[in-house]
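Entry: chain A
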Amino acid sequence: MTMLLHPSLDLVKNIPAIAADWPGGFWWHWLVFTIIIIAFVLVLVMGYIYIERRAMGIMQARLGPNRVGPFGLLQPVADAIKVMCKEDIVPIKADKIVHWLAPIVAFFPVLMIFAVIPFQNGAVLADLNIGILYVVAISSISTVGVFMAGWGSNNKYTLISAMRSVASVVSYEIPVVLSLAGVVVIAGSMSLNQIVLAQNIPMILFQPLGFLLFFIGALAEINRSPFDLLEADSEIVAGLHTEYSGMKFALFYLVEYAEALAVSSIVTTLFLGGWRGPLLPPWLWFLIKVIAVFFVMVWIRTTMPRIRIDQLMALAWKFLFPLAVINLVITAIEVLVFPAGLPWLLILVNLAIMAILILLWSKLFKLGGGRIEV
Partner candidate 1 sequence: MTLKTEPYVINIGPQHPSTHGVFRMRTTLDGEVVVDLEPIFGYLHRGIEKLAEERTYTGFIPLTDRLDYLSSMSNNLAYVLAVEKLARVLVPERAEYIRVIMAELQRVASHLIAVGSFLNDAGAFMTPIVYMIREREKILDLFEMVSGQRLTYNYMRVGGVSQDLPEEFLPALDNFLEQMPLYIDEYDQLLAENEILLARSKGVGVLNKETAVNVSAGGPVLRASGVKWDIRKADPYSIYDRFEFDIPTGTNGDCYDRYWVRVQEMRQSLRIIEQAKAQITSGPVRSEVPHLIRPPVGEAYGHIEAPKGELGFYLVSDNSIAPYRCHIRAPSLLNLTALRDMIKGWKVADLILIFGSIDICMGEIDR
Partner candidate 2 sequence: MTVALTGFNVAPQITKQFPDAVVEANDRAVVVKSGLLFKVAQYLKNTPGLAFDYLNHISAVDYYDYFELVYYLVSIEYNHSLVLKTRCDRNKPAVPSAVSLWRGADYQEREIYDLMGITFEGHPNLKRIALWAGYKGHPLRKDYLE
């Protein structure tokens, strides 16, 4: 299980691993990390909202929020307070319990994902040896909350939105898991901490295709543009949120960005070497990488038109799925051929394979069509 650990561990050795029960005792560990995770998620979600609005503003040849506090930094705070103080409306014909529970069911699984994300060597709430499996399993539960919201609101727009969301998550789970399998095969472990330790060379270089597939699939799963069919403003009003106001809407808003945060954390951990990096402290490296990944998401959001639901499905089954399978097979062969660790030359080979496969598939597979005779 130490294929990549043997060459030189000097970078890692400089940073001593944090004890598994830091700062002493099971309960202290539990309490401290829960607080860290909640603070991390809440603060970074606000940061994300700020970054998204400012970056989007600048990309759209304008300024973005800059009046509230220095550089508009307090904008998300103002938003949060305002949304919380707003009236909470429950439609008369809504399924009240489901309507009430939905945001909570959607939010908590997202928070739970962070339990296995290492912020530093060993700095993790629970270093599960099935970390990736846990992430994949837990993240799907959010969908139940989303569907509850769609059903409970008793609104046709929300129902359409919920159906779209469920359909996309069910389809995209497969290419996402398959592309994660590539990483697991190379690292030889499912624990996220072990995977970070295994990345002397960031995994993105050995798994360029896997990274792309995972990133696209994850964008679709969390319904960010260009797969934001869930909240397609121009089609189904506000989608899922149509009937939510006040605190419950705030929770859904939080879910949206917390999911983006979760995805960027997972991408950072699995593909970009997690907290590892020279000079700066590990937690700062982690933050920088997470924010950089999120910036790419914002960039995509401001650039791309939205795709249609049948095209979304076609992309998952005809483009991502076969490529993910091929990627997994190639990775497995590479690991079998080089059991002592992958040589760096494979990076070039993998990049070439990625380029060839993507070019080939984009010739074979075209989005389009979609009319049904009625």
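Keep in mind how these were chosen: all candidates are chains of the complex that A comes from, given by their letters.
Note that in this section a contact is a pair of C-beta atoms (placed from the backbone, for glycine too) under 8 Å apart; a residue touches a chain by one contact, two chains touch by 3 or more; residues count from 1.
It should be emphasised that the depicted structure is a prediction, and the values quoted were computed from it without experimental measurement.
Novice: Once the contact definition is applied, which of 1 or 2 turns out to touch chain A in the complex?
Specialist: Every other option belongs but stays apart; chain A touches 1.
Novice: Taking the touch rule as given, give the residues of chain A at its contact with candidate 1 in the complex, in rising order.
Specialist: 56, 59-62, 156-157, 160, 163, 225-226, 228-229, 232-237, 301-311, 366-374
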